[in-house]
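Removed from the display is one protein chain of the complex; every other protein chain stays in position.
Right, chain A next:
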Amino acid sequence: MFALHTSLQAQNQPLQKGDLAPEISLLSPDGRPVRLSDMKGKLVLVDFWATWCAPCVGEQAELGKMYTDFHAAVKADKFEILGVSLDKDKEKWVNGLRKYNITWPQTSDLQFWKSPVAKSYRIEELPFNVVVDANGRIAAINLHGEPLYSFIAGQIGSVSITQSNPTRRSAKP
């Protein structure tokens, strides 16, 4: 009884750094399977968002810049961004990907807040993200803006930062 209670309690606890990232196995907009476990070996920024979430949409340009800046790391299979949408309407989701010029892998079960993935990541509000390390463990939770950029840069190494962002690179010690 105690063990069950403890187990249920643990299920309701927010994820912590060092936890194994729950599997995400959903479909891409064109129906192909997308699995977080297939990205093992890379640093993965899992971005939970939705077209109905204004702050999430506002963040997509920053993620786009990051994807460009760290393109070398993406090419070298060191880094990836995985967008997980909590949209309900596929048309809005797909239109949003086009409108906000989102080019990194995307997936969704189109179940809004009923999404089992949202539950497994214990998401209470959007935007929400986790950085998953090469071993599939959570390395950071809900970093945004410059702290997120710096964290990713630090994890994949400055060698991956391209010429497109010399100001940011030179600002680093």
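Basically, a residue touches a chain if its C-beta (ideal position, glycine included) is under 8 Å from a C-beta of that chain, and two chains touch if they have at least 3 such contacts; residues count from 1.
Assume contacts and distances are computed from a predicted model.
Not shown: a single chain whose UniProt protein name, out of "Rhodanese domain-containing protein", "Carbohydrate ABC transporter permease", "Multiple sugar transport system substrate-binding protein" or "Fumarate reductase flavoprotein subunit", is "Rhodanese domain-containing protein".
Screening A:L20, A:A54 or A:A76 against the full complex identifies A:A54 as the residue touching the chain left out. With the whole complex as reference, residues 50, 52-55, 88, 112-113, 124-126 of chain A touch the missing chain.
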